[in-house]
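Here's a structure for you.
All protein chains of the complex are present and in place, except for one that has been dropped.
This part shows chain A:
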């Protein structure tokens, strides 16, 4: 009888810890690649890391704000999140009836996403890390030159309201990561390293008065239109913006 109890305790503890750890993570073998926007088209080195298999869901974020009042819809400070933050939630701790608990959480600011990852002892991926994992299709780590890979992503850009879909509803990529494309856009830790100004006319002549050294940082392959869209979005964001098709996932370093 005693052993039975013990097993019960251990089992339930593990189940609970499993919930606590929330999202499964997978190992991403590091390497080098040339990002669309880099420095003089030089390869960037990516260290080994773990990445969340799915974007953070409404349900997970709800559990987070229940513990951290500071990040509740009506309590968050404006400097950390604009008025669109958690738009649609009924109140501080209730999702709207029509919201899918297993959809990616959106209308999230950068500060909020960062706080969530910090809380779990994780962090947001860098732009380079995200792009490194995002260039994989279901079978190879770098599918950027494949026509159907780019067509798939561009077709998603035209689909409305994909943020309402359930996590895991898009393809599983080479690393075992889901939903890098086809569900929501995602925050990155250094999104503000994208020096594209809002106005395309300024982009073309590399306005040196706005950006010191901007001539050195430019697009590597403009054919990669899908990636260009992601960089353009990052370039237009501010950290307290909350958008309904912008979510996030976390990563952690390999210690």
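Assume contacts are C-beta pairs under 8 Å (C-beta built on N, C-alpha and C of every residue); 3 or more make two chains touch, one makes a residue touch a chain; residues count from 1.
What we mean here is this: contacts and distances are computed from a predicted model.
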| item | value |
| --- | --- |
| Per UniProt record, name of the chain withheld from view ["Peptide ABC transporter permease", "SCO family protein", "Spermidine/putrescine import ATP-binding protein PotA" or "LutB/LldF family L-lactate oxidation iron-sulfur protein"] | "SCO family protein" |
| Chain not shown: contacting residue from A:34, A:119 or A:154 | A:119 |
| Selected from A:110, A:163 or A:248 as touching the chain missing from the view | A:110 |
| Residues in chain A touching the chain absent from view | 5, 8-9, 12-13, 16-17, 20, 39, 67-70, 74-75, 77-80, 110-111, 114, 119-120, 189-190, 192-195, 207-214, 216-217, 235, 238-240 |
